[in-house]
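To keep things clear, I will list the structure first and then write my remarks on it.
Of the protein chains in this complex, one is absent; all others appear in place.
Labels run A and B following the written order; every chain starts at residue 1.
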Amino acid sequence: MSVFIIRRLLQAGLVVVVMSFIVFSGVFMVGDPIEILVSDDADQEERDRMIKSMGLDKPFIVQYGLFVAKAVQGDLGESFVFNEPALLLILDRMPATMELAVVALLIAVVFGIPLGVWAGLKPDSLASKSIMTGSILGFSLPTFWVGIMMILLFAVYLGWLPSTGRGDVQVILGMPISVFSWDGFSHVLMPAVNLALFKLSLVIRLARAGTREVMHQDYIKFARAKGLSDSRIILIHVMKNIMIPVVTVLGLEFGGLVAFSVVTETVFAWPGMGKLLIDSIGQLDRPVIVAYLMIIVFLFVFINLFVDILYSLLDPRVRLQDVKA
Amino acid sequence: MKPWRQLGLAALAVVTLSAPVQAADVVIGMRSEPSSIDPYFHNLGPNNGMLGQVFDRLTDWTPGMDKIFGRAAESWKAINDTTWEFKIKKGIKFHDGSDLTVDDVIYSYERADGYEGGNSSFRTYTKGKTLKKIDDYTLHIMTDSPYPLMPNDTTTVMIMSSEAKGTGAADKNKGISAKDFNDGTAAIGSGPYKFVEWKKGDRIVLEKFDGYQGSMAQPWDKITFKFIKAEPARVAALLAGDVDMIDNVPTSDIERLKNEPKVSLSSGVSNRVIYLHMDQFRDSSPFVTTKDGKPMDKNPLKDARVRKAISMMINREAIVERVMEGVAIPAGQLLPEGFFGRSPNLSAEKYDPAGAKKLLAEAGWGDGFGLTIHGPNDRYINDAKIAEAIGQMLSAQGIPTKVETMPKNVYFKRASKGAEGGLPEFSFVLVGWGSGTGEPSSPLKSLLATHDKDKGKGASNRGRHSDAKVDSLLDQALATVDDTKRAALLAETTDLAIGKNQGIIPLHYQVNTWATRKGLKYNPRADERTTGIDLVPAN
Partner (left out) sequence: MTVAQDNMDVAVAAHGDDRDKFEGVQTPFRRFLSDYCESKLAVIGFFVISAITLVAIFAPLLAPTDPYDLASVSIMDSRLAPGQAMMTGTTAHLGTDGAGRDMVSAMIYGLRISLGVGIGSGVIAMVIGISVGLFSAYAGGRVDSVVMRIVDIQLSFPAILVALILLVTLGKGVDKTIIALVVVQWAYYARTIRGTALVERRREYIESAVCLGLSERRIMFRHLLPNCLAPMIVVGTMQVAHAISLEATLSFLGLGMPQTEPSLGRLISNGFEYIMSGKYWISVYPGIALLVTIVSINLVGDRLRDVLNPRLQK
């Protein structure tokens, strides 16, 4: 067991190192931050001073070395634009993104599971055919397009919801959270629905597939035969069985939700990490771009590591296979 | 010395006139967020605009950039060729209650001059100047050579309290970090508004400073700036009533907003000219080709007649009407009407396709040639569309032109030094220039003077235009303290560099538009800044 975990840890470490090099060299190939940051009036002397103060006069390998040396100590460099540690800037924005992602996830689950189970139970009814067609629409609609359409409809024409931004923030259990006030909730609603659409379709499909599969199983037939009510069968037996794939996939997809918030945050001016990334790309704030990507790499590598270890605990075959190889 | 330089009385009247005091809060939706609350960190439009409300400067521009008025300074004059004397107003208080004296000014200039790290600093304006305290309210600023632009330069550096945090510590940034400013500890100025908080990516909140002594208006009790980068989202926020004003109104929405009863628009010409630079230094320019796209060993752009012909092929009125939706002014030189040192002889080139063809034939290029125009797509108003329109116009008139636009983060590096040896990569580029000093000396120096790293000239001369006569005229102008004479010299330089040499092709002056809800109006600023001070109730 421990051999397996150590192997996987080493692999994860290797991935982080390789990715750091790819990300760093990729980002450092692009453009020249000086040209973005310098004022029109600045002369060559001022430009040279800036180049030096940002360490851009050093060769690439030296810059990368310095980055790694600092990164090992948890310092991912200072933002060119804000002159604050890039990591802090991102962590500062993280709660907003997490809030958005969690609300979106809740929307996807709360609406997706009942709809999916319905479609699975009565696959040939008109309602469930509409649900399935609707879920294809949810897959197909580009997020950015839906976002702007929602702003147009709900904020501009109907005036029900605020168009952009985040509402008042309260500190709850040490976390800055906005959803618990009406103002905050009305702000988060549109972007969260927008972000949730894709996952909603996914949950509907998983729930439907799960339900259809389960309904053919013998134990359900047996439960029926025993005379259990339909609602009990659905609530206890079907739910239990579809929750496993739904939870697993959503756990894995949470990272994707965070990543895709790049688009939603741009449309709705939501002050989260994704918007910071797009802004930083525009301003060529290399340390922030690199730090963001490294955080994402870290996040994904360790979610996967966690899942792998979990699986290996549940299913010894995985472990054996790996050791054999 | 003109009278207005002595004391901006007229300007004071302009600034104070408009706003009856009224208790109210206002929310402004802005496109660009400042990068710091530290006034010396980054010489950048959004920073200078935002922080100018919190910190005073010695002098400042009126919204139209036609006059300089005193903020911390009461009066100023050149007492000899190399010394300017500034009298500081008495009784100015900082937000922490302390008095503003010459010590604070010197402290601030020293901090600006010695700022370590960070971005484009204010050293450009502090370099070569020695500040000397005469008494608490008298300051001498000395330079090595005659320096006419002193009151212009003092509109840049902001003044902070020297007691804000750790007086004059010997360390590089005087013991204050960016964080101390961003959380408000060190953000102690003497301007009309106090800094309250900054939620990055979301908002900045300012509050009226009750002890304010200066001449600027304080029309609001609390000003909230929300940062909404996406254009449609910003317009939507205004229409939905979430904000009272937005800046950088997209030109595509102007027509609609005009008809919107809830909204009024304010627009004003800016100090920014959009122009074309052409490769004038390579015999074989990479993006000048034969008509069917093959490389050439001759560069027609080196011929001033060809450059003029290109200028004549561009229908500026059409660009203004169709691309800019009427909100731009066709340009014939570096600054729009009303600015200091303009040439009276130059107006926008007339659209004249027939004349252009004749001129091309005269220069031996009657059969045309191929070009590629390069431009940014996220820097100036409608930049990519302008480039495309020019591509259309030249293509239709025998110069098949490809259009390539890219984000500014890639564009400017390539445009300035993308080719081997740090030379400009492109042959034909679309760029803009905003003159911070309010007169043509800065664009002349950067765009049209011969490129010379050591002298700090021609830093943005991406076509490498070079004419010794232009250089010497400009040097002369830059050393002339007398305003009338300098204005004449600058006009003459412009006439030569643009009118005769066609060193650049000016397209139009940018017009900026702000949209407010009905009942408010914005005094449009030529420096493109968005402030709460210039947003006032309409009568």
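Methods note: a contact is a pair of C-beta atoms (placed from the backbone, for glycine too) under 8 Å apart; a residue touches a chain by one contact, two chains touch by 3 or more.
For clarity, every value in this text was computed on a predicted model and none was experimentally measured.
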Residue in contact with the excluded chain [from B:A304, B:A363, B:M406 or B:A479]: B:M406
Sole residue of B:K90, B:K132 or B:R256 that reaches the chain not shown, by the stated touch rule: B:R256
Touch criterion as defined above, residue of A:I148, A:I220, A:M243 or A:I309 at the omitted chain: A:I148
For chain A, residues in touch with the removed chain: 11, 15, 23, 26-27, 29-30, 132-133, 136-137, 139-145, 148, 152, 156, 209, 212-213, 252, 255-256, 259-260, 262-263, 266, 278, 281, 293, 296-297, 300-301, 303-304, 322, 325
Positions on chain B contacted by the hidden chain, ascending: 231-232, 235-236, 239, 250, 252-257, 318-319, 322-323, 377-378, 384-385, 388-389, 391-392, 395-396, 400-407, 410
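Quick note on the criterion: only the chains that are shown with their structure count from here on.
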Residue numbers on chain A that touch chain B, as the complex places them: 30-33, 35-47, 49-50, 53, 78, 80-84, 89, 92-93, 96, 148, 151-152, 155-156, 159, 162-166, 169, 266-269, 271-272, 275-276, 279, 281-284
Sites on chain B touched by chain A in the complex: 33, 35-36, 38, 41-44, 116-121, 123-125, 127, 178-179, 182, 199-203, 226-230, 232-234, 236-237, 239-242, 378, 407-410, 412-413, 416-417, 433-434, 436-437, 442, 446, 453-454, 456, 459-460
